[in-house]
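Of the protein chains in this complex, all but one are displayed in their positions.
A, B, C and D label the chains in the order they appear, each numbered from 1.
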Amino acid sequence: MAYQFDFSFLSEYWPELLRGLWLTLKMSVLTIVLGFLVGTVLAIGRTAHSAWVRRACGVYVEVIRNTPLLIQMFLIYFGLASLGLKLGANFCAILSIVINISAYTCEIMRAGIESIRKGQLEAAQCLGLSRLQTLAAVVLPPATERVYPALTSQFILIMLTTSVVSQISAEELTSIAARIDSITFRSFEIYLVVALLYILLAVAVRGTFWLIARLVFPRLRRLGTPL
Amino acid sequence: MLTTFQIQALLVGALWTVGLALVAFIGGGVIGLLVAVTRVSRHRIVRNLSFLYVQIVQGTPLLIQMMLAYFGLSLLGYDLPPFAAACLAIVVYASAYFGEIWRGGILTVPKTQWEAAECLALSDAQRFWLIIVPQALRLSTPPTVGFMVQVVKNTSLASVIGVADLTYTSKLINNSTFQPFQVFVLVAALYFVMCFPLAWWSRKLEDRLNVSNH
Amino acid sequence: MSPIIKLSNVSKSFGALQVLDGISFDVHPGSVVALIGRSGSGKSTALRCMNGLETIDSGEIDICSHRLGTTVEKGLLRALHLDVGMVFQSYNLFPHLTVGQNIMLAPRWVKKSAKGEARERAMEVLSRVGLAEKFDSYPEQLSGGQQQRVAIARSLAMQPKVMLFDEVTSALDPELTGEVLRVMESLAREGMTMVLVTHEMAFARRVADTVIFMHKGRIHEKGPGAMLEAPSTPELAQFVGNGL
Amino acid sequence: MSPIIKLSNVSKSFGALQVLDGISFDVHPGSVVALIGRSGSGKSTALRCMNGLETIDSGEIDICSHRLGTTVEKGLLRALHLDVGMVFQSYNLFPHLTVGQNIMLAPRWVKKSAKGEARERAMEVLSRVGLAEKFDSYPEQLSGGQQQRVAIARSLAMQPKVMLFDEVTSALDPELTGEVLRVMESLAREGMTMVLVTHEMAFARRVADTVIFMHKGRIHEKGPGAMLEAPSTPELAQFVGNGL
Partner (left out) sequence: DQLADIKAAKAITIGVDLGQAPFGMVDGTMKQVGSDVATAELLAKDLGVELKIVSVAPANRIPYLMTKKVDAVIASFSITDERKKTIDFSNPYAVIQSAVATTGGLKVSALNDLEGKEVAVTRGSTNDQIITKAAEDEGLNITVVRYDDNATATNAVVSGQQDVYVVAPSLLVPVNAANPDKKIEPQLTLKSFPLGIGLRKNEPEFKAWLDQWVTDNLASGKLRETYKTYHNVDLPDDMASFN
């Protein structure tokens, strides 16, 4: 290999990288939590009795899912500013990712919800549980457990997706890397380091989700079998 | 206003996007199936290797995978044309996600179904294709299509290795016209046109799979 | 005494299949009615209609002072389900909850019982079906018979006025059938009204005040348990005379 | 005549729970053995071990010239399943396939029967359980009893040498129990070896050559059907004497 790797720039720039890593982590946590909540509410809406609610949630999901996040983000960040509403870059970034990701989460959760057998709903109904209680106690926990692998993947994807916010000036891992790159021109080295950091983040996200599963699905912890 | 040349360029960009996405679906689907099957394998080593693959691929941004496939391989002496490198990267990328999604679907088929199939002397492959896959499909379809839609849009990262897809072309135009809204609204519409059929198809498929459920 | 359940000319179809064809009967408070009939004759469907799980096509059902017509409003159903308990043929335990949680769920969420109280009550009903030691097991860890008994306990914990049982004994062995029978007898003594679908003739004869023989969606014969010994129609004769 | 099934000192635990505790018995070709015992006594587990669905902890099982030890290799299991059919307590029909497809699946894919032939055979076994008209229905559209009969038909379609039945009649009404009984009797006449778990004593008495009473994972009593009338141990007496 002709290329000589040189990682000496790290000694100068590692605090910056850590700063970027930290922002990526913060944004990931925030968007994952909010995205899951909004997505679950949408999924419930998509299985609601009212055809109007179902349709409204459906249109939201299709429009958001089928257009690029970047453009949604530009519309929120620049579009609103053009109309005189100036919102911070981090706020807009998080807002647009949550809007975007909730549409995907909605579809995953809907699949989980629809996999719950009718007999379960009838049993809950016969016990006098309200629709909301049935959702909370009988539908959502096993539904979430069933789509948990898909959710985990989706959330790792969000973690990686947060890098698009560098477009509108948020200084997360990718954008810090781009800047170090432009100062030092050590592109290969910097991207290798960034790839490694992202893998570590992904391992952390997956590990966290594994721990959360152990915590919120006691049956899984005890029996180890999927639902 | 956009000139006809610019609109034409955007349409050509959209073609690249579609092409790359199709490669991702087909190649990623085939390898993803392999990933899903090995992820639930009885053999611990196979399972762990497969998990490692998923963990690494899911853990790196597609942008970096693209650069590795084009520039990284080049450093090692393998020179791929940009489109081939982009295909390689996106197939690897998609396979990990498809694999994980499908594994989730496979795991939700009750154990008793595996047993019933086993007692009928079906071979492993028959059991998998005839009993497990059709039932897993139902739960996996929405997340699969959801991911496919994301793949269509993520193909834009191929621009970093010189594939002039839709997003890249739009940025190129915007970089000299400085009137982002008309370009981006058109681009959003084009993406919608490319992605919506997937969503629509998914709905049809779900309806069909629902026949035998609930 | 006025009937606590009254079905008047109830019909119900699934598509082209007429499952209930104008059935009427009364159940008096504290009495036990057994629905018998061959598979597919509409017994489960009749029970489900009484509980509002299926809306009927015509006729009327009065149950615990609630009126179920061809349309039913939401609020009424919830009130109804507080008074009417149901145990299913297929158990329908919640797989993600332990036995104890399955039983305590409705008392805690619907009746807002305190945790300790709900727990105590759960233990009590669980002991009644002989499964106190399975409080912390998950449904999948239980055998079929055990799961069915938990389902009965879960329904009992809500202290309903009327209980509907759909083949609750089909997965139970003779010994446990006897235990459940004794539970149901004690319930009957406490004034619980019960409607049960069963395939065990001996059980129907023993526990039921009235036996209703359903055939092709109609009530074909109705009478005290003794009618099973001397069937007056060939259909019933064929049904009970299986050669065993 | 040498036994077609031979269990020698078979033990099996789930974690700390000893479910089978050194059981041994023989089944001769063409004979019918009924396993009875209370819920949780390990009957289903015994059946599952005989079919290789559970690996045993110690002992040996010989079935149709296949030897199941504490480890079992894959190829053996497939050969075994060609000879041994099983019908489950919980039906386990494939929900995404119609009744006809459920039945034709294994003959078509495993035995490579021609489509027409498989269809004919499916119709034949389906008629045998009285459900010929449900050929194109999906399992969920059937009542419990109907589903169980389809499950029996599905197993029959593979023409196994030995059939294992796990409480196949628990969801059936008396009339259909009688029908299934007749099917099973005709199977026995054709030389089919059968092991069945059942809760219906009358059924066990009638159909079985040998009745095995299991209690806490052991074979507590074994004998002809008549032993149920005169139990020699208090456990069996308690089990059959439930007051019905």
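The rule is simple: a residue touches a chain if its C-beta (ideal position, glycine included) is under 8 Å from a C-beta of that chain, and two chains touch if they have at least 3 such contacts.
Only a predicted model underlies this, so the values are computations on that prediction, with no experimental measurement involved.
Only one of B:Ala14, B:Val35 or B:Leu63 touches the absent chain when the whole complex is considered: B:Leu63. Only one of B:Thr38, B:Thr108, B:Ser159 or B:Ser202 touches the chain withheld from this view, namely B:Ser159. Of the candidate positions A:Ala178, A:Ala204 or A:Leu220, contact with the unshown chain belongs to A:Ala178.
Contacts to the hidden chain, counted on subunit B, fall at residues 3, 5-6, 8-9, 63, 67, 70-71, 74-75, 159-162, 164, 171-180.
Counting over the whole complex, subunit A has residues 3, 6, 74, 77-79, 81-82, 84, 86, 89, 166-169, 171, 175, 178-179, 181-188 touching the chain that is not drawn.
One rule holds for everything that comes next: only the chains that are shown with their structure count from here on.
For the pairs A-B and B-D, the count of C-beta pairs in contact is higher at A-B. Between subunit A and subunit B the centroid-to-centroid distance comes to 17 Å (mean Cα coordinates, whole Å). Chain centres here are Cα averages; for subunit B and subunit D they lie 45 Å apart. In subunit A, the positions touching at least two other chains are 117, 225, 227. Counting partner chains per residue, subunit C shows two or more touched chains at residues 90. A ring topology is adopted by the chain contact network, closed into one cycle in which each chain touches exactly two others. Contact between chains, using the touch rule, shows up for A-B, A-C, B-D, C-D.
By the touch criterion stated above, subunit D contacts subunit C in their complex at residues 36-40, 44, 89-90, 143-146, 167, 170-179, 181-182, 199-203, 206, 238-240, 242-244. Per the touch definition, subunit A reaches subunit B in the complex via residues 1-3, 62-63, 65-71, 74-75, 78-79, 104, 107-108, 110-112, 114-115, 117-118, 146-150, 152-154, 156-157, 160, 163, 174, 188, 191, 194-195, 198-203, 206, 225-227. Subunit B makes touch with subunit A in their complex at residues 55-56, 58-64, 67-68, 71-72, 75-77, 97, 100-101, 103-104, 107-108, 111, 138-143, 145-147, 149-150, 153, 156, 167, 180-181, 184-185, 187-188, 191-192, 194-196, 199, 214.
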